[in-house]
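Left out: one protein chain. Kept in place: all the others.
This part shows subunit A:
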């Protein structure tokens, strides 16, 4: 520090502690030093923290994927990693300014939800978010697997699930029920792997492109059905409606069309 600078500094420090100038000066000095310390630590450590958060997110998806029967081998075969994309449901493409990090904030804004007309609302949701976070698995540059979160009204409450669709966007690769409140032993059996095992290979649409998937009443009779659970007709219907709503025009329809056109 230069000589002339040193003097006023000394002079202020030499003032009695109770003087107003020194009080303000000490307060200012302490805050400047502390602010520099805090900002420095935050800036230096931010990249490491961001990497940590991303790793945590990835681990959660991995746990989910491994929960879907046959999914672990599929990942191993393709050797790829899942990528996380927030999509704009209406436009059927990746959202412009919503990222997985600020998705939660965006969804707390009611403007980002669409009210559903009773006619559209076959899954009993009332309203639907405009942005959804999905996971894609790419094989070279084509989408080979899409993990789509679904939710809908079951018999006892909301059912949340993740549906895995193969690259043709028509064949299911699996389903994982992440949350439900169906009757234990009846509808509650949708969380059992033995029931979910009916999904892989089931097809969504027929040749004319109409949504044909449904949960059968009783054993399935065709490639578009999975077995129903005895005594859980309404849960089965809930799952059917949920899948039909989300894969239909008001759900992932535009996205599925875009992926089929090879735009993803």
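Methods note: contacts are C-beta pairs under 8 Å (C-beta built on N, C-alpha and C of every residue); 3 or more make two chains touch, one makes a residue touch a chain; residues count from 1.
Assume contacts and distances are computed from a predicted model.
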item: Hidden chain of the complex, named as in its UniProt record, picked from "Short-chain fatty acyl-CoA regulator family protein", "Cytochrome c-type biogenesis protein", "Acetolactate synthase" or "Na(+)-translocating NADH-quinone reductase subunit D"; value: "Na(+)-translocating NADH-quinone reductase subunit D"
item: Residues of subunit A (touch criterion as defined above) contacting the omitted chain; value: 13, 17-18, 22-23, 26-27, 30-31, 34-35, 37-38, 41-42, 45, 48-49, 52-53, 56
